[in-house]
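For reference, the structure discussed in these notes is given below.
Here the complex is missing one protein chain, while the rest keep their positions.
Note that the chains take the letters A and B in the order they are written out, and that residue 1 is the start of every chain.
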Amino acid sequence: MDVYVLQLFNGLSISSILLLVALGLAITFGLMKVINMAHGELIMIGAYSTYLTQNLFKDYLPESMFDWYFVLAIPVSFGIAFVFGLILEMSLIRFLYGRPLDSLLATWGVGLVLQQVARSIFGAPNVAVKSPTWLDGGLRIVDGTLLPYKRLFIIALVIVCLAAMYVYIYRSHEGRRMRAVMQNRDMAACLGVSTRRVDSMTFAIGSGIAGIAGCALTLMGPIGPSLGTYYIVDAFMVVVLGGVGKLVGTVLGAVGIGMFNTLFEYWTNASLGKVLVFVCIVAFLQWRPMGLVAMRTRSLD
Amino acid sequence: MQLKKMTPRRLWILAGYAAAAAALFSAPMFVSDFRLNLLAKFLAFAIVALGLDLIWGYTGILSLGHGIFFGLGAYAMAMYLKLEAGGGKLPDFMGWSGLKELPLFWQPFGSFGFAAAAGIALPAILALVLGYFTFRNRIRGVYFTILTQALVIITTTLLIGQQAFTGGTNGVTGYSEVLGFPLGSPDTKRALYWITVAALIVIFLFCRFIVGSRFGKVLRAIRDGENRVRFIGYNPAIYQMVIFAISAGIAGMAGMLFVLHVGIISPSMLGIVPSIEMVLWVAIGGRGTLVGAALGAILMNWAKSEFSTAYPEGWTLFMGLLFVIVVVFMPKGVAGLIGQINFRKKRREPNHEGVRNPAV
Partner (left out) sequence: MKESAILQCDNVTVEFDGFKAIQGMSLKLLKGELRFLIGPNGAGKTTMLDVICGKVRPSSGQVTFNGKIDITRKKEHQIAELGIGRKFQAPSIFPSMSVAENLEIAMRQNRSVFATLFASMKSEESDRLHSQLQMIGLQDKASWRAGGLSHGEKQWLEIGMMLLQEPEVLLLDEPVAGMTDKETDKTGELLHEIARQRSVVVVEHDMEFVRNFASKVTVMHEGKLLKEGSMDEVQSDDRVAEVYLGKRRDADVSRSTA
């Protein structure tokens, strides 16, 4: 019994990490149709931002304060990744709208550069970020199974991010403009929405969420310059599986992949499990080529 | 109108090809054995680039999974070489992993003929299967690209994870001879080089044939407007599957040649980064031109071998920047730039006529 609970929890935990990584993509890929391969590097930037915040606390503040660095690290990671995203959009991405494959290649190049820069600044070896003590330990449930606080925290963080994004996209004034631009750019422009501004903001927000994901990943282990590359393809699969343009799809996609991954790896082994998940995704796309939640349109392409 | 006339321009181009082929064939007389081996490796990469150009440049499908097709070919040949080197004994890494006898799927690779056939057929079949399940459902564009990348990830994890059967991270290495010829001897190396040159020329002509045929025109039509092709009565999915399989088979063939020159194949040589590097070769040389793709592969790899050992950091930065520059400023690569210059020169004359004609 406890094995199943633990596996279920593991699955949820993996799903939550995938979702956190994929949320940013759901915006940049799902809404803007930009394939940002540098998304992984934005995650890496978020992780190093957390690392820097930690170092600043260690060096300049009394030790009693240290545990609270993480609370500050989340907005800092968001902010730094946000700025990077803004620069990226204004200097490169905006020339590549409507050319998804080209944006994929160009941003992959950007990712390479960012990785190399990180390697030069922080060194190639991984660095460890010390988690705050209030996240040590775990929640003990009935039959002695331990649910680590760190993983619970990530699940909670995902839920908060998701809620914030939902409110922003579907309830706020800016979100309405954003959806208007993504659905009918020309019409929105005619109605006086500055599409350039909306594009930049949207992309930057997607990037900022990648930063938060990076911050959360520091809880899971040491971080390095190529941190993002481990997650990027999985995250894209989440968006493809979930369907483009709706948050619900992304959530379902992440939970689906996370759960099946855990299940298959438990049954077989890590490498075969991945193969099975891939086969399942391709099989699923036979049934629904546009993903779980698809928007139907009448246009030719 | 289809009859190709021997214009001076065509003659020059043909002369250029002949000169290039002659230079390649006579290279062993001018360069050291070490350089020759490098050149042979680059030529194998040029073959991959040709295949990749068929689907990306001409059909508009971007595959980030060609490392896998290349790798499958390479592994097929490596398995033969390993068995040949072992002389009936179990490959060393299997012993380390506690395997007692040769796994069933390794056994046929004892024959060179089987290995060579499998090196082309396996990638082609894999591509056909993936193509069947994607193109038929109109999964295309970036979706397809992402799926090919996922294919790379799972294949490399599989290769690393199944160490007993694949040699794991170290890959398959430690060969001695091919068909009885020692791999280390300069004579064998020279012969292998010539075989590679011949293969490159054959593949080049084959690709020319495909691109020039009506089949090639349908491919370009698919690139321009897949849906429109459908309403003319073609089934684009079949065309995409076939060209994807051909392209994968070509990559597999290049992989076999690569192993013969380099003497090792490991998962890191066919992962995400090498796969996307292959795309960069084509992008730089010029997608949609066969010569461009092949030259791009040779030039990029030459530059890499010159600079990456001396400045590994600088090389990564350079490669990253190159991606951005090529995509944003020269989407048709070097070949496109040259074409543009030519076009500008020529433009003047027809323009005059263009103005004169309607008035008549």
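Brief remarks follow.
Basically, a contact is a pair of C-beta atoms (placed from the backbone, for glycine too) under 8 Å apart; a residue touches a chain by one contact, two chains touch by 3 or more.
Keep in mind that this is a model prediction, so the values were computed, not measured.
Note that of B:R190, B:R208 or B:R230, the residue touching the chain absent from this view is B:R230. Of the candidate positions B:S26, B:S213 or B:Q340, contact with the unshown chain belongs to B:S213.
Think of the hidden chain as still there; on subunit B it touches residues 1-2, 210, 213-215, 217-218, 220-221, 223-225, 227-228, 230-236, 238-239, 242, 357.
The rule is simple: only the chains that are shown with their structure count from here on.
Contact residues of subunit A toward subunit B in the complex are 29, 35, 92, 95-96, 100-102, 104-106, 108-113, 115-117, 119-120, 229, 233, 236-237, 240, 269-272, 274-275, 278, 281-283, 285-286, 289, 300-301. Subunit B makes touch with subunit A in their complex at residues 62, 130, 133-134, 137-139, 141-143, 145-147, 149-151, 153-154, 157-158, 160-162, 227, 272, 276, 279-280, 283, 313, 316-317, 319-324, 326-328, 331.
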